[in-house]
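Complex shown without one protein chain; remaining protein chains in place.
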Amino acid sequence: MTAATSNRLSSTLPSPASGYQDVKLSFKHSPWYNGKLLAGASVLGLLVLGLLVGHSVWDQELAYVGSSPLNLPPVGLEYKGQVGTWAHPLGTENAGRDMLALIIIGAPRSLLIGFTAAIIGLVVGVLLGFSAGYLGGRVDDVVRLATDITMNIPGLLVLIIIQSALPRAGFFTMALLLSLFSWQGATRVFRAQVLSMKQSGYVLMARLSGSSPFDIMFKEIMPNLMPYLVSNLTFGTSYSILTMVGMEVLGLGAQRIPSLGVTLNNAISASAILRGMWWWWALPTAVLIMIFMCLLLIAVGMDEVANPRLRDA
Amino acid sequence: MTTDQVMTIQNLSVEYPTPERTVFAVNDISFEIKRGEILGLIGESGSGKTTAANAILRLLERPGRVAGGQVWLNGETELLSLPEHEFRQLRWSELALVSQGAMNSLNPTMRVRDQIADGIRAHETNPAALTKRALQARIHELLTMVGLPDRVYRVYPHELSGGMKQRVGIAMAVALSPALVIADEPTSALDVITQRVVAQTLLDIRDRLGISVLLIGHDIALMAQLADRIAVMYDGHIVEAGPVTEVLKSPAHPYTRMLMDSMPSLLERKPLVVVDEAAKLEFSHYLKPPLRFVEVAPGHRVAQFD
Amino acid sequence: MKQNLLEIRDLTKIYGGGLLSQSPPVVALQHFDLLIPEEPAQIVTIAGESGSGKTTLANLILGFVRLTSGLMLYRGMDVTRMTKAETLTYRREVQAVFQDPYSVYNPYYRVRHIFDVVIKNFRLGSGRRESRDLMEDALRLVGMKGEDILHKYPHQLSGGQRQRMMVARAYLMKPTLIVADEPVSMIDASLRAMILDIMLKLRDEHNISFLYITHDLSTAYQIGDEMHLLYRGLTVEKGSTMRIIENPQHAYAKDLIASVPVPDPAKKWQGRIQMADENEATRHTLSPRPVYWEVEPGHWVAEG
Partner (left out) sequence: MGGLTIRYLMRRIGIYLFTVFASATLVFLIARATPGDPVESRWRQIEMDQGQIPEIEAIIARYKTRFGLDDPLSVQYVKYLGNTARFDFGYSFSQFPTPVWRLIRRALPWSLGLSVTTLLISFFVGNTVGAIFAWERTPRFIKSIIPSTLIFTSVPSVLAALFLLYVFAMLLRWFPLAGAYSRDVQPGWNWPFILDVIKYGTLPVLSILIVNVGWTVLGMRAMLVTIAGEDYVRLAEAKGLNPFYTLYRYKVRNALLPQLTGLALSLSGLIAGQVLVETIFAYPGMGLLIFQGIRSQDYPVIQATSYMLILLTATSVLLIDLLYPLIDPRITHDGGQA
């Protein structure tokens, strides 16, 4: 298992042209000017902004059972004799919860928990990857073993086992549990990168220049790994959100707090699809897909920043 | 029609359009390669020598493109205007390549014999030569010719050393007795003794098969050992060309002279002429296209400078 | 008492072959001796082809790898048993210039980063002004000016400029020894002389010794004082550079020197050289310490 097993999208850092030319790079020619990256980041930004505005504008009490009329379709539509109203623009579900309020409360929760888990996972992954790559030897053996083992285990299933027995996990516990399965990618990528950079000329030079291992890691190596960092963070966030939504759809996790996954679970349990109440499952799905798509665009854009050969072809 | 010239390059130019300006990597170069000779195309990095070879082989990488000129094969076929499928037929059967990266020029997941065979299969028209037995005999013969042991027939590239890989590359290139082999820095990644063995192999092949070689390189000393004639490139131009003995004995262009003066050798311990980037850039003042050439000795042409 | 700058005795480096490793050990360098006196500074060539152990030697001296056995003394101090302060001094005084003048620059930073780091870590200068003076001084030595290049990124410099900057960086630390590992093999031929010339200047005017590690005997012949010729981890011939090249004794040395092409079409290679059916993975094994014969004053050849 050598170079071939690095992250499937990220392969190498930009290989510098050997010839020298004094071409000034304007922003448009900078590698960071990447359509996918910018599109993903801006749509995600707009979404978050919209949710924040919604938080202050929309009545969040509407997210609780019985706060609204039952089975109301979105505004302008008709369902079993009821016509949607502006009071509940996205409709309501069969327990009288307002869909807009559910999304406004649920989506940030999913995003935040996924992001928190990804951050924890990334920090752990980077630290482990760095230590394994830089220190080598026993540390490397142990880290590699742990990574190889946990990577082969579907996180969802382990969390199902844990959650089935200990159902009352709070926000932070949940994020911590999710992060158990989001550090491996970062560990692998950073270990591989550090391993190759350790032999690179500028790290050797830094050692000859009396730089401490800390300086070498964070001042010499880290800046060059920024694209990988962002790419991993977004992948980790999607993965964590996905896993959590998965658990919620199965009926695990804190079912009382409205979140997108819980809403989906309710919709499935109540046969929303068969009853033709599409807004009940389609709206949370659409929001989730939008989140995933933005995160993916950012990640893919980042990979292209890191590996210019992927840009066109 | 028989001609003494295997290849004639006329006013070849290659440009690389960049957002700021168009760079001419190869600028209006002309030379010819005679039958059975080794022509050394020598230049430092960025001189355009490899780009010129790629243009002839029609392997330019985007966004580079031929901006003008003609490449005549055997005085009868113009290569650059040939339709793709017709040119593909000429590849390898008439025009072969020994590539630069000795370590990486063989497919790691294919046996050596299959990599030699697929070139033959793609172009051999005589069905009798394509039987399994005939192919096997032919590949063995090729391997022997470049001095490789029989076991190479069965192995995968990673089991070979750099020098052996490069000799496989030569065997592969001459498999169809092409008119011309373009050897792009064939020994630059090799050790000194290995380099000599590979160079010997190249000379042997030329002597036995009469194949012409366009040898691309940066090492004057190696060119002195191998080439019959050399052409010196600088900044996309050919500044001087002629028989190797002539050019190296009495270099006429200041750039060639500078190259000779800064060249360390085992022949004598002498103070080297120190040149820096600024001094090197000075030479570009001599290059005002179109260059005019003066013949200082029979076959020895020098771009005019003043 | 007059000390030697660097004294190496019976140095051996074996890679791998540990308890948990399944791959057999590889002897990269064995029974290596070296003596570089404090005065006068000299350029000691370590010549050899790939796999000869010359880069291993550089890594050993620079402390990138640990020696397996042998003794390495810097000004009488055992390099493997130095105090923290001594290590810092050693780090500063034994510097390096590497083969690839591009990869030694961190692409993230402007080129002045390589100066900033050493000035900060070794506390060479205090304050902006003093630091800048140190840089300019070092750059002047290699024929460059700070205002022209310090603000640039590595890819904006030519190979020659990058390598000169690296020499300037080494000089900035006022080293006693510079390990130059193939410093000109990736530089255009016409610019090589410039780097070699700077090396001579550092030796003659600043009393800096060089360990010139190279496969290129032609450049070694031009600037080298002493030479050690390595073959598969062993020194096969040592003595004055000129004498070895003009009068090689060991069979391998003869082959090697006869294979170096000379830029004169009238002096073509004589005869043919046969190469064994070699394999890249050829492993070197530990052999007994060879016996060296002195064939002329100061010129030693390994027996066999």
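Order as written gives the chain letters A, B and C; numbering starts at 1 within each chain.
Quick note on the criterion: contacts are C-beta pairs under 8 Å (C-beta built on N, C-alpha and C of every residue); 3 or more make two chains touch, one makes a residue touch a chain.
As the structure is a prediction and not an experimental result, all values here were calculated from the model.
Enquirer: So which of B:107, B:131, B:144 or B:177 would be touching the chain we can't see?
Expert: Missing-chain contact among the listed residues: B:107.
Enquirer: Of A:50, A:76, A:137 or A:154, which one is in contact with the hidden chain?
Expert: For the chain that is not drawn, the touching residue is A:154.
Enquirer: Which of these, B:34, B:88, B:138 or B:249, touches the one chain of the complex that we don't see?
Expert: B:88
Enquirer: Residues of subunit B in contact with the chain that isn't shown?
Expert: 57, 59, 87-93, 96-97, 99-101, 104-110, 118-119, 122-123, 151, 154-156, 158-159, 169
Enquirer: Which parts of subunit A face the unshown chain closely enough to count as touching?
Expert: For subunit A, the residues touching the absent chain are 1, 4-5, 8-9, 11-12, 36, 145, 148-149, 151-158, 160-162, 164-166, 238-239, 242-243, 245-246, 249-252, 264, 268, 273-274, 276, 278, 281-282, 285, 288-289, 292-293, 295-297, 300, 303, 307, 309-310, 313.
The rule we apply is simple: only the chains that are shown with their structure count from here on.
Enquirer: Busiest chain-chain interface by contact pairs, anyone?
Expert: B-C
Enquirer: Counting in whole Å, what is the centre-to-centre distance of subunit B and subunit C, each centre being its mean C-alpha position?
Expert: Once rounded, the distance between the two centres reads 33 Å.
Enquirer: Counting only Cα atoms for the centres, state how far subunit A is from subunit C in Å.
Expert: 49
Enquirer: Could you pull out the residues of subunit B that touch at least 2 other chains?
Expert: Only 45 qualify.
Enquirer: Which residues of subunit A are in contact with two or more other chains?
Expert: If we look for residues of subunit A contacting two or more partner chains, we find 18.
Enquirer: Once bound in the complex, which stretches of subunit C touch subunit B?
Expert: 49-50, 143, 158-161, 188-194, 196-197, 215, 217-219, 221-222, 242, 245, 255-257, 259-269, 272-275, 277-280
Enquirer: Where on subunit C does subunit A make contact in their complex?
Expert: Listed in rising order, the residues are 20, 62, 64, 88, 91-92, 95-96, 98, 100, 102-109, 114, 117-118, 121-122, 154-159.
Enquirer: Would you mind writing out the residues of subunit A in touch with subunit C in their complex?
Expert: Checking each residue of subunit A against subunit C gives 14, 16-18, 20-22, 141, 200-202, 204-211, 220, 223-224.
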